[in-house]
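Mind having a look at this structure? Questions to follow.
The full complex has more chains than appear here; those shown keep their coordinates.
Chain lettering (A and B) follows the sequence in which the chains are written, and residue indices restart at 1 in each chain.
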Amino acid sequence: MRTGIWLVGARGSVAVTSMVGALAIRASLAEPVGCVTELPALRHPALPALSELVFGGHDVSCVGLVKKAQALVAAGVLPAAVVAAVADELSAMEPEVRAAPEGRTQHDTVARITADLADFRARHRLERVVVVNVSSTEPLAAPHPAHADAAALAAALHTEQVLPPSSRYAYAAFTTGCAYVDFTPSTGARLPALDQLAAHHRVPYAGHDGKTGETLLKSVLAPMFAMRNLRVRSWSGTNLLGGGDGATLARPDANAAKVASKQRVLKETLGYEPEGHTRIDYVPDIGDLKTAWDLITFSGFLGSRMRLEFTWHGCDSALAAPLVLDLARLTAAAHAQGEHGALPQLAYFFKDPLGDVPHGLAEQWELLCRWVHGWPLAAADSGSGGPGGAADEHADRVADQDGAQPR
Amino acid sequence: MRTGIWLVGARGSVAVTSMVGALAIRASLAEPVGCVTELPALRHPALPALSELVFGGHDVSCVGLVKKAQALVAAGVLPAAVVAAVADELSAMEPEVRAAPEGRTQHDTVARITADLADFRARHRLERVVVVNVSSTEPLAAPHPAHADAAALAAALHTEQVLPPSSRYAYAAFTTGCAYVDFTPSTGARLPALDQLAAHHRVPYAGHDGKTGETLLKSVLAPMFAMRNLRVRSWSGTNLLGGGDGATLARPDANAAKVASKQRVLKETLGYEPEGHTRIDYVPDIGDLKTAWDLITFSGFLGSRMRLEFTWHGCDSALAAPLVLDLARLTAAAHAQGEHGALPQLAYFFKDPLGDVPHGLAEQWELLCRWVHGWPLAAADSGSGGPGGAADEHADRVADQDGAQPR
């Protein structure tokens, strides 16, 4: 079950941390701490092994993978000894990380992504490929009528700037028969036209916005207040972060997308919206060790007033990277099981999950476990037809029919 | 379904807060915030209504209930207007709060408690009574061979100081056919001889140590770390509290019992014991608004080091009181369903629950909900036989047969 993981933003902190980690765990240099698919509760033969993952990706940056890994050592994210030990293997991955294509039209851009994905799959004889978006957060996309229909979208790609980058990758993934995971709050596959494409090509997709810090805490604390029938009056959060993601999120438009994603869990879990805001501030000195401070005021029996404060000092890249590996393995396995369309069962991983799902972490965990244990223990491959089969067919269709839209 | 709730420590903060609260909610002066049996997920016809609860109890203190309630107003626990509104009704409860009996022998003491319980039940024509221990934490009890056998225990009561106070109340409750709940970390019903008695008298019991603050947070945060496969390296806690409970817990022996109870959730949930200690310090100025500060250090992917800190400012009496009402209602309903012996399904409420149960709050919640929804929707009374029936029968049996009954 050789499985490709194609990272959009492959030279960024999260991507490089996940590559280094996968290499280190394979070589028994590190334990798979932080990888939930390594917990006994989630082990399943349908999941590709970490050693079966093959990495590739796109990035607008051209900084070397080893150089980036060394920068992450300096930032305190990666241990120097591990990076030194895997540097050669990491370096060997360089050819698979391509410059992000930029065509004359969006159609051209998509075609080039498609070609890169198909090449990658063929060259490494991969059974399937999962495209994972770990690039920077985009501003909210402008609505467009073609978002509602796959055929209209295929036409619009020739003439208009109709899709934001994250959605171009989803488009390319689906038409190539690849699964797609959005680890960011960007638009990604969340357009009816793209959902139609995923259905047509029978590929699954998941998102949005990996749940790594403050929101992870919200997803266990908000249910605690709800279960105890305590009234949350206000929930205010401040996130201080440096690093590349911090700089992006300091832009008001990206900030807005992120903040909306972060507050959703409260409304969904409590059933009402408490007062308070979530702020994100860029403080370069903080670097990758993000600090979040939250103040929750609540009332209890007979109106008694109480409060909870927490401070989270977490390394976002280190929290995100193992989840990227988990998502690639789970989504590939789902694809192998013949599942397609949105995967609400992966809500556990996301701030802003797809579908009508529980928002409490414990319920999400149970949903995930039940899903995985519903798969047959003998490795299945329904919907794929063996190594290269369906995949190659998809690639051909894309090449021939210009858009691979459903008919 | 008139149900008695007999409070051991009936003039203490928790007891008086629960009395005032029950009166206020009945009178629609307050909403049942903090009462989990009022959540849609737990509503069930088998539960006695709040208006069906009748209060009584024992205490070594003789401060008036209204006076204590006013002291709780001054301490910021109870709202002045509510106390003023229910003062007459509260005052009317005075006759049911008796001086804690102290006989020449422990057998005498138990007999007097038994008599008070039986009188209370008869006088108010209660279908059943739940004895709830909300008195101060005791030191760990010295082991004694008679703890292993009900008959030996009945004999020892005549001649030795064999039972700590909390267990004398459990003994009296069981032999009178009353359920028993221990909201403290004291020994209570946790002796084989008492378990035999509960089985014999077919009464249920529950405990130990109400989960109201720091441990409540541990029971959602520790599972979060476990589910994310993050390694908790140390978990250190400091609890600063004033009030009566604080003074008691400053005594090293009581402190030890409490601290052991507080740390158990980590071992059970994580599967290992992280470094670190839990401290309890008595700071009179803090009063009832307890402050707990916890520092958790943990490591993630590739050994990255991270930390979480929280500060909880919670009013213990206000957090405990609604749970006392919940426990009385749930235990009475279980008794009515014919359940007896330890009730592990109530683990949700306790720091140190009975039985081999999950320690994560979400799993405990699910266990509780499933249990309640397993009861038939038509009010059952198996094992009771109608108002006064089974109860009186128990009292008779106790009188006639079968060891350990005081006369």
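Basically, a residue touches a chain if its C-beta (ideal position, glycine included) is under 8 Å from a C-beta of that chain, and two chains touch if they have at least 3 such contacts.
This one's a predicted model, so the numbers in the text were calculated from it and none came from an experiment.
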{"item": "2 chains shown - copies of the sequence in the complete complex", "value": "4"}
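Assume only the chains that are shown with their structure count from here on.
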{"item": "Distance from the mean Cα position of chain B to that of chain A, given in whole angstrom", "value": "45"}
{"item": "Interfacial residue positions of chain B with respect to chain A in the complex", "value": "17, 20-21, 24, 30, 32-36, 38-39, 76-79, 82, 216-217, 220-221, 223-224, 227-231, 289, 299-304, 306-315, 318-319, 321-322, 360-363, 365"}
